[in-house]
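What you see is the complex with one protein chain gone and the rest in place.
Let's look at chain A:
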Amino acid sequence: MTSAPEITARPSTADAAVPTRGRRPGLYREISRGAYAVIAVCGMVVLLLAWWAYAKFGNTNPLFLPTPDRVARRFVDYAGGDLLTDAAASFNRVTIGFLLSSAMAVPLGLLVGTVRPAEAAIEPTMGFIRYMPAVAFVPLTIIWIGVGEEQKWLVIWIGTFFTQVLMVMDNVKRVRRELVDVGYTLGLSDVSVLWRIVVPAASPAIWDTLRITLGWAWTWLVLAEVVAADDGLGHRVTLAQRYLQTDTIFVALIVIGLIGLVMDQAMKVLGRRLFRWAERGNA
């Protein structure tokens, strides 16, 4: 949540001769939207320039580090070819895997966050499994269910579900106790308090959890595709590696990043719409 920039009076020129005192605080100072955009674009341009300069003059093998313009050309090729199929395949997988995981994690997190015996039964186990590297599960999932779509979903699920449960649990625990207490003093049942108070109160935080974990789901998807898939952006990376097409790898990575960014921003905007009250701060 950013606060609106304050409107401040500019010191008039007439005052220029008057000495000033006090040091203006620099941290957390707001800037205008325009300034923000300009700096953001500069940041990207600097990165591109650095990349380009290093690829061109850094005495590197262009096979290892292609120049931005080569990547751009490859992008145009790819966009005319399989890009859309690959992106669609990846997008579908991540959506299904992520929805499966979220649909299970949110209710479970609500339960674990509000009912202590459920927490005792589940939380320690989850905390333990969470630290098992999802990467190491990939071979197992292939042994279990082959290399079909379900295996991609399973990898995504393993990578996101356990952490999601713990994060949702935490979101639920942070609901202000007074609000819950009010519900009880109004005579609501446990279920009503959960449904009418805990869920709405925690939903902005849960939404953020989903937004953050969606980013991770992408990572797990690419992993699953890199290891075994017939299409998808991750698969494209593996394919390109086989033929030493580093420029294609770059394109795939950039596309993955872009889709992730778009989804993230979309969820951000949607969340802001859904939870206007939370933007306005707590009461």
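Just so we're on the same page, a residue touches a chain if its C-beta (ideal position, glycine included) is under 8 Å from a C-beta of that chain, and two chains touch if they have at least 3 such contacts; residues count from 1.
One rule holds for everything that comes next: contacts and distances are computed from a predicted model.
**Q** Leaving aside the chains you can see, what is the UniProt protein name of the one that's missing? Options: "ABC transporter ATP-binding protein", "NADPH-dependent 2,4-dienoyl-CoA reductase, sulfur reductase", "Linoleoyl-CoA desaturase" or "Paraquat-inducible protein A".
**A** Of the names offered in "ABC transporter ATP-binding protein", "NADPH-dependent 2,4-dienoyl-CoA reductase, sulfur reductase", "Linoleoyl-CoA desaturase" or "Paraquat-inducible protein A", the absent chain's UniProt record gives "ABC transporter ATP-binding protein".
**Q** Consider the whole complex, including the chain that is not shown, and state which of A:Leu179, A:Leu244 or A:Leu270 touches that chain.
**A** A:Leu179
**Q** Which positions on chain A touch the chain that was left off?
**A** 176, 178-179, 181-182, 184-188, 196-197, 200-201, 275, 277-278, 280-283
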